[in-house]
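What follows is a structure written as structure tokens; I'll ask about it next.
One protein chain omitted, others in place.
Note that the chains are named A and B in the order they appear, and that numbering of residues resets to 1 at the start of each chain.
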Amino acid sequence: MKLKTIASAAFFVAAAAGALITAPASAQDKVQFFPSLTGRTGPVAPNATPFANGYADYMKLVNARGGINGVKTLVEECETAYATDRGVECYERLKGKHGGATVFQPLSTGITFALTEKIPADKIPMITSGYGRSDSADGGIFKWNFPLIGHYWVAGDAVLQHIAKKEGGWDKLRGKKIAIVYHDSPFGKELLPIVEERSKMHGFTLQLLPVPAPGVEQKAVWLQVRQQRPDFVVMQTWGVMTPTAINEAIATGYPREKMFGTWWSGAEPDLRDIGAAAKGYSAVMMQHGAEPNSPVVKEILAKVHDKKQGTGPRDEVGQVLYMRGVVGAMLAVEGVRAAQERFGKGKVMAAEQARWGYENLNLTQAKLDALGFKDVMRPVSTSCVDHMGSAWARVHTWDGAKFTWASDWLQADDQIIRPMVRGSAEKYAGEKKLTRRPPSDCQS
Amino acid sequence: MGFFLEATLGGLMTGMLYSLVALGFVLIYKASGVFNFAQGAMVLFAALAMARFSEWFPQVLGLNSKVLGNLLAMVGAMLLMVAVAWLIERLVLGKLVNQEGITLLMATLGITYFLDGFGQTLFGSEIYKIDIGLPKEPIFLLQGIFEGGVLVSKEDLYAAAIAASLVISLSLFFQYTSTGRALRAVADDHQAAQSIGIPLSRIWVIVWSVAGFVALVAGVIWGSKLGVQFSLSLVALKALPVVILGGLTSVPGAIIGGLIIGVGEKLSEVFLGPTLGGGIEIWFGYVLVLLVLLVRPQGLFGEKIIDRV
Partner (left out) sequence: MFYRENGQFKTTYRRDLQIFPIAQDRIGLLLLLALAFIAVPTMADEYTFRAILIPFLILSLAALGLNILVGYCGQVSLGTGAFMAVGAYAAYNFLVRIEGMPLLGAILMGGICATGVGVLFGIPSLRIKGLYLAVATLAAQFFVDWTFLRISWFTNNSSSGSVSVSNLHVFGLPVESPLQRYMLCLVFVAVFALLAKNLVRSAIGREWMAIRDMDVAAAVIGIRPMYAKLTAFAVSSFIVGVAGALWAFVYLGSWEPAAFSIDRSFQLLFMVIIGGLGSIMGSFFGAAFIVVLPIFLNQALPALGSLVGIVINTALVAHVELMIFGALIVWFLIVEPHGLAKLWSIGKQKLRLWPFPH
């Protein structure tokens, strides 16, 4: 064999040896391990990267503040590129490291569905704020899933409430037409049950327009929108599909003021490059939006970025998706803090104990303000049967350069959503032959 | 009727945009017999280079004029694509001469992964903007005859015009210049061309550079529509049926195939889609191609496949 081949083979063997030697965890100090499944490459990289940066930055902030009653946080990232099988592999790799993963936040509906099957056996909770399975809000069936601060049905209901309010009431929607442009996948289809329910209740018609992934070419969809002339368009899109949709709307002359995105369809990466032409486009935000002036952002800039510890670029701090990562990290940490109240302050919490913490989260306004989320978040309070904790939302609008709030705080109608959640969860339980958790189970 | 016209016009123009990407495939296949699956990655790489250079050059050189910045960025991106073409010829094609088609196909897939990773390493994986001044608002024709008028997107019209002029200049290049003649000779028969003194490796570098230029134009146009990000390389999947429908070896075939696929996709989605629940345009192009191939196995304008036993 040639020398070059032998040399390259030796190089690879050395690399393998290096990987194996450095693989064991170096967790001498007790740390609370928070794995971070990132989407920094692949089809949704521009949108998922700020989330991962916000998550990591907030965890660093917690350490700078002194940890969770003294216990430091540790974040390790694993790249999924938004692919389900890579997400599952990352989960398997990280779940036992550094003393055991505390909680997973996959940031992908596909990975959420796959991990929902695995976490009951592995006993690790999963926070899926604003995505994943909407029916997992029913804690009686889904013991380990936590769609904290809202899910797709909350967002859908909130956006319809906002539209109704603008029109002057639900009865004014009778006879109107609302087009739903959605990502043709479980993520997109999760919006449909709530909009169909509301359309039955209030008499408006729906025009369903699925867009096959990745959605780089949407002329046909928007020509149909132009033909049908719906009164409003609601978009459940993610990644490149959103700016493409907005560009096509501009190209077909559909007024942006009548377009409303859901939680994943209205952030800076989608709108920044379109700029002024997208003025008037709105999106519903559950709890937080772009919060550059909030106390927590100022604290992160001071304690993390000013000390050159920032994970991403400085001008990203405070943007919508960055804040989503910050809020996700905050919820993860506060759940552990709540668990420590019961299981031992200052100790590292096991995943099962953290799960109890997420189920008994009681973030009052005072606590949130103290953490730096004044005017950003409203109280979140979970229970054994309600793993969602809050149904608050607001709508923000793009003014050409940034987002401004266009509505007051809206609350999704629990009377409608709770039966839907329960029904869907019962169907899941029936398929899987699960039984509802007995009340005694809630105390663990 | 007005809506039918709208959909047809929209489809024609989208088809031109597909042909722009398909042209790269056809050029390379014509001259070197390689089906270049990396064309999508090349479109992305070229678009990333253009977007980032148009950001960096004005900063570094202190330019104020946008047009000059864009022009310099384009020149820079083109030089980069020539370098890529040269490297591909040196490191990959030159070593895989005479291998089977499927091996070369897989090699181009390997190049795809490499270019994807390399482009994002060099230029970053966020979403970047290309602004060459294409207008975004629509124009409405025939408003007297049809209610609401017939919508024509100005951006697409400009893009179609650019694509058409590119095709015309390429055809002129192939017909009337000596390099063009040499390219056609190599496409006909590698060995015969070599025997009369045409340097194969230089020809391949030229072909891949021209394909790189086509990728750059396609990348700029698609990039200004979608923003430059990883998903741009998935446009190649939309252009594949165009290549096959037109025939792998025919440049006019790429154009006509593009127009047919574009119109077919849009009309099917708009008129057939609602009954089937929507979202059919993703497979309609491919199924159309399948049906045409059953009748004409070499595509509409491709060379007839002759098997010698």
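FYI, contacts are C-beta pairs under 8 Å (C-beta built on N, C-alpha and C of every residue); 3 or more make two chains touch, one makes a residue touch a chain.
Values in this document were obtained by computation on a predicted structure and should not be read as measured data.
The residue from A:E117, A:D171, A:E257 or A:D441 that touches the chain not shown here is A:E117.
Touch with the chain that is not drawn comes from one residue among B:T103, B:Q143, B:S165 or B:S201, which is B:T103. Within the set A:G54, A:P106, A:G150 or A:P212, the residue that contacts the chain not displayed is A:P212.
Shown as candidates are B:S19, B:S32, B:N70 or B:Q120; the residue that touches the absent chain is B:Q120.
Listed here are the chain B residues that touch the chain not shown: 35, 91-92, 95-96, 99-103, 105-107, 109-118, 120-121, 125, 237, 240-241, 243-244, 248, 276-280, 282-283, 286-287, 289-290, 293-294, 297-299, 305, 307, 309. Contact between chain A and the unshown chain involves residues 15-16, 18-19, 21-23, 38, 40-42, 45, 49, 52, 77-79, 81, 83-85, 88-89, 92-93, 96, 109-110, 113-114, 116-118, 121, 133, 184-186, 189-190, 192-193, 210, 212-213, 424, 431-433.
In this section, only the chains that are shown with their structure count from here on.
Distance between chain centres (mean CA atoms), chain A to chain B: 36 Å. Within the complex formed with chain A, the residues of chain B that make contact are 3, 6-7, 10-11, 14, 120, 125-129, 136-138, 140, 151, 153, 155-156, 222, 225-227, 229-232, 234-235, 238, 265-266, 269-270, 273-274, 277-279, 281-282. Taken together, the chain A residues at the contact with chain B in this complex read 40-43, 45-46, 49, 184, 208-212, 214, 216-217, 219-221, 223-224, 226-227, 239-240, 243-244, 247, 250-253, 269, 272-273, 277.
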